[in-house]
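A single protein chain has been omitted from the complex, and every remaining protein chain is retained in its original position.
Every chain is named by a letter (A, B and C) in the order it is written, and numbering of its residues begins at 1.
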Amino acid sequence: MLILTCPYCGVTGEETEFAAGGEAHLKRFGPGSSDAEFESYLFARKNEKGVTFERWRHANGCGKWFHAARCTVTLEVFGTYKAQVTEPPKEILAAIRKRRPGWEPAA
Amino acid sequence: MSTRLATQGRLINRDKRLEFTFNGKRLQGYEGDTLAAALLANDQMLVGRSFKYHRPRGILASGSEEPNALVNLGEGARLEPNQRATTTELFHGLTATSQNHFPSLEFDIGEINNSLARFLPAGFYYKTFIHPRFAWKHVFEPFIRQSAGLGKAPKEADADRYEHFYAFVDVLVIGGGVAGLQAARAAGEAGARVLLIEQEPHWGGRAPVDGAVIEGKPAEDWVKDTLQALEAMENVTLRNRMMGAGVYDHGYALGYERVADHIPGSDLPRHRLWRIRAKQIVTATGAIERPLSFAGNDIPGVMLATAVRDYVVNYGVSPGDRTVVVTNNDDAYRTALCLKRAGLDVPMIVDVRPLVTSPLATEALQAGIRVETGKGIAKVKGRKRVTGVALCLQAGEGSVIEEVKCDAVAMSGGFSPVVHLWSHCGGKLIWDEANAHFRPDPARAPTGAQGEAFVVTAGMASGAMTTGEVLADADAAGKAAARAAGFTPRRFAAPKAAEEPSEPMAPVWMMPQGASYDLRMKMWLDFQNDVKVSDVQLAAREGYESVEHTKRYTTLGMATDQGKLSNINGLAVLADALGEDIPQVGTTTFRPPYTPISMGAIAGEARGEIFQPLRRTPIHGWHEAHGAHWEPVGHWRRPYAYPKAGETVEEAVHREVLNTRRRVGLLDASTLGKIVVKGPDAGRFLDMLYTNMMSTLKVGRCRYGLMCNENGFLSDDGVVARIDEDTWLCHTTSGGADRIHQWMEEWLQTEWWDWKVYVANLTEQYAQIAVVGPDARHVLERLGGMDVSKETLPFMGWQEGKLGGFDARVFRISFSGELSYEIAVPASQGLAFWEALMEVGEAYGMQPYGTEALHIMRAEKGFIMIGDETDGTVIPQDLGLHWAISKKKEDYLGKRAQARSFMDNPDRWQLVGLETLDGSVLPDGCYAIGEGTNANGQAEMFGRVTSTYYSPTLGRGIAMGLVHNGPQRMGEVIRFGTPDKSFVEARIVDPVFYDKEGEKQNV
Amino acid sequence: MSDRAVSPLAGAESSGFAKVSEAGLRGMITLRGDLADAGFAGAVKAVTGCDVPGRREVVEQGGKGVAWMSPDELLVMVPHAEAEAAVAQLSQALAGSHFLAVNVSDARAVFTIEGAGAREVLAKLAPVDLSPEAFGAGQIRRTRLAQVPAAFWLSGEEVFTLVAFRSVAQYVFDLLTVSAKAGSEVGFLAR
């Protein structure tokens, strides 16, 4: 039963106040994209065993979507950050590396 | 004989007698007794039968580790099977019956399994009952199942109630022995918010029984003083009768509080499940004594040595007059001494260790007890009660040296720290050679939300073995937890305890060491599930080598006690059989709960009316009062129809359709989603969301729209109204309202965050009522206040104003094909508006109609219904909705998906109308069946029915369906298969069955 | 037409170790926009007399109030009969900027929970630290109450105001009533 902190309203609450929303930083492909691009946008998931970037919504709260960096093996959370970015911010990467020296994001 | 002593009994109140019954026998006990203590006081040692062999079983332990003494507690709506007598507080009027026997506890025919035990080793059922095949289902399995289970299945619904509670603390201390008390004190003194919980109704754990001396005073007094100090601390809460049930990720812990088990029938919740979020958790859960594995160790009268002591000291009950003590450690000498002090006979202490010179041993000798070292028990004599033991050399094969008469045996195989809660969330263990037990490895603690360690252990739970060590460890644990939670511990020293010098224990996993097979198949490891030393050895021999395989093959540790007594002994036997070290073999996984918790407590308050939220429209009460037959729609409940007296539901539906088509009907459409979308980019946004163009909609007009998901599938539909230059109101399906609102927010927040659009879900702000039928306009005109004529309010227009004095927004839209108005008024006025409509409508024969009439009317018109014509695999193109898919737009959600080869293919199942040749109603959901079969031998299917009704308007069955290339096959007759494999023929027709030209709605 | 307007439970009440009441109709407006904008703050002030509250804060005065709902959303509270007018006033004041003001008064049900045990009534249902140290006056918490979303704040020393969706008013009332049942005090928050 995770606890997460919403970067918008600052509430630190238990998982039941939030809704998980899958892999973060997907790039949307629309008309004109190739079959492979489109398929990978919809389906090919990193499904990392380790550090992952994922989406959450503060469903029973302020209603905002945000991102979390979390480890799928230990379930620890390295940090949460706002959704209006296309890649994890530097502080988050630094926070991860602090606990996982040498870690590099998957391609 | 087990009996009540005249002295001792620190936990009972001899002034208060309580009556109870066991198997119908009326018995007496004292306030403060456990059921087990009271049974023993009444010489009821035989309390149940084991699972597999139906062996007679007695009370073995004094706490939650008890495997044998399980009873059916209570009756009827308060029957609870498998209740542990050792943790059941006695109350007046308690009724209990023993389990797993027929016809009675004393004479059980199931005991035949016992004589067949040789033929029923571990895993025997995997090897037999294979032939003949039908026999498994008809003979063997019914037989096995008959003998399954322990307690009685309750028949009635539970009479009690339950609740939850959320608690947030800095430090949760689990276990209220001296370790828990000291840890709580140390953390509390540091200023942390502390919750200390103890499963028993009393505090102090083992120390007061064991005669520990702390800070120069008896443990009992120290406990009292410490409790007083803790109670005085504002920041500390003490809670007994509350078990730490589980430790979960991120410092989440479950506390299982048995609020009213001991006072049944009170109005209190029976159990309260605490959901505790702790920064740090201290487990001070003590240790559990292990049995020894000797032949006949399961015969009633053989008990754990600490349990024997507990019964004497705590309850003033002696399990036997003559008790042989058998041990591999010093602690059991305390039991011998305690029995002796109580005036009971201890004919012998049998100690496996070759030489024992510790102070406790000396004391025993001085007390005149015979101590036999280097010896073991070859076997216990007796069947339903111990009558004696046969003595042998521990090092030998079991030749009997001497027989000793006794009526009880107190055994001790050493102590295993209670590591369950430490392990639940990933805490790791190390093997401690000296004490022959697993203990928590502080370096590999469970980790929390920040990757930090969040569990510390204290006292015997850490593996500390003397009271002095226990207190020092607990003090350090309390301080460490407080520090980790952000507090500065005070520099008080840990309390000191009197020295308890002792001699090292000697691990013994089998008694005697070289026991024969016949002895090994009488040595119980798991008492409840009847797993013996020979079974574990067999599993190892057959290659079930992983401890997890052994567990599953033999069922070791899978009983209601979860192997609290058996696991370590079992894996030691396994390690020995494999020739491996114990730590290499490892333990099985510890899983919550620590001891079983009631389903009622888990469900909490959510039962009956508040099982789930029930959503009600403002008119709900009216529907109820007017006999609505309900249909659940999401969490809403909508009227399906309003049957009148003497009318079936189906008749009511038909009447409602006809009345609406001929005169006028009224529908509560309040559940429809209503989402306002506003901003300079709102038009552009809606163009992305809907397949058709919404930005071009004129203010004052409505347009029907479709939404797809990114996979291209149709997900919702509804009418969109343009309110003003930058505001649109989107209607969604009832089930879709929240989903679509979130869908919009998701795209706005996570993809197009630079677009200026705000959305708000106004679904519940309005009651929405559809007035439908040829007389609809007349009804509204009667109500007055607004011009609803064709000219000012044409089809697919909307306007706002006063209607009958109500603030109303009126949409001229139709889902039935009739002249129809949907009127939104503020929800607070919804009921009044509905009633006003009913009143003026009376003159026109207006009647309410429900969802089924709605469905039939839309089907008569060939309108699709999300969830019927769509099922998450249908794209708008399949439904002939090309007209609602903009060709001009570069993009909309789902567009790219619809260009994939399988979807872009014109060769798909597509929507058509269907008419049976005989006018009958096509069965729900049936498939069009072709002639051939596919590679897997399945009949070819080329279409299916999506909606099918009897049309009261047309007087025959009508249906819609998706058929392979359907629209190109108009007029063709195809066959539909029914579940009974007969066929119905139907013709492919246009899906619009009624008023094709739309004359009725356009008036 | 407020004379025909009824609150979802018509002022139902129950009492146990805390008193639970459905508090009748309240005017409520969902107001979205740029909370940091001076014009926006001015409009809020003009309608309610209150300043824009800080993150997760609520201000109430003279029957009006404002609650912070999210970084771009406020809940503006006025007497029920004034809600439409307040929407109009806000819309006028904010015209030309990007905002949304909608009347949601009737989409809500409002409750009060009063008494020394009020915190514990809520703590049985919401996964929130309700100790006085963690939750005090002036704060608003949006959360989950058993199986539905809700928001609450302290309107007095021992008085909580709780807002939920109208459709589940009965459910919320029943939940609160069971939680407050006399004798089932927990004794954790109020010792």
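Brief remarks follow.
Operating definition for what follows: a contact is a pair of C-beta atoms (placed from the backbone, for glycine too) under 8 Å apart; a residue touches a chain by one contact, two chains touch by 3 or more.
In this text, contacts and distances are computed from a predicted model.
Of "Sarcosine oxidase subunit beta", "CoA transferase subunit B", "Fe3+/spermidine/putrescine ABC transporter ATP-binding protein" or "Peptide/nickel transport system permease protein", only "Sarcosine oxidase subunit beta" is the UniProt protein name of the chain excluded from the display. Partner chains of the missing chain, restricted to those shown and counted over the full complex, are A, B. Screening B:Cys392, B:Cys425 or B:Val657 for touch with the missing chain picks out B:Cys425.
Interface note: of B:Val346, B:Leu614 or B:Val989, the residue touching the hidden chain in the full complex is B:Leu614.
The residue from B:Asn113, B:Ser412 or B:Ser534 that touches the chain not shown here is B:Ser534. For the chain left out of this panel, the touching residue among B:Ala443, B:Met599, B:Ala625 or B:Ala645 is B:Met599. Although one chain is not drawn, the whole complex shows that of B:Glu402, B:Glu548 or B:Asp990 it is B:Glu548 that touches it.
Subunit A meets the missing chain through residues 1-2, 15-16, 19-22, 35-36, 39-40, 42-49, 52, 54, 70, 72-75. Even with one chain removed from view, subunit B keeps its contact list with that chain: residues 51, 78-82, 118-119, 121, 124-131, 133, 136-137, 141, 144-146, 148-158, 160, 246, 248-249, 252, 254, 275, 425-426, 517-518, 534, 538, 541-544, 546, 548-549, 552-553, 555, 560, 562, 589, 591-593, 596-600, 602-604, 606-609, 611-612, 614, 631-633, 640, 711-712, 867-868, 871-873, 897, 900-903, 923-927, 929, 934-939, 941, 944, 977-981.
To be clear about the criterion, only the chains that are shown with their structure count from here on.
Put simply, the C-alpha centre of subunit A and that of subunit B have 28 angstrom between them. Residue numbers of subunit B whose C-beta contacts span two or more other chains: 277. Touching two or more other chains at once are residues 14, 59, 63-64 of subunit A.
Those residues of subunit A whose C-beta lies close enough to touch subunit B in the complex are 1-3, 14, 21, 28-33, 35, 38, 42, 55, 57, 59, 63-65, 71, 74-77, 83-84, 99.
Contacts from subunit B toward subunit C in the complex involve residues 161, 163-168, 193, 195, 234, 237, 266-269, 272, 275, 277, 605-606, 609-610, 612-618, 635-636, 676, 678-680, 756, 758-760, 762-766, 805-807, 826-829, 831-833. Across the complex, subunit A meets subunit C through its residues 8-11, 13-14, 16-17, 59-64.
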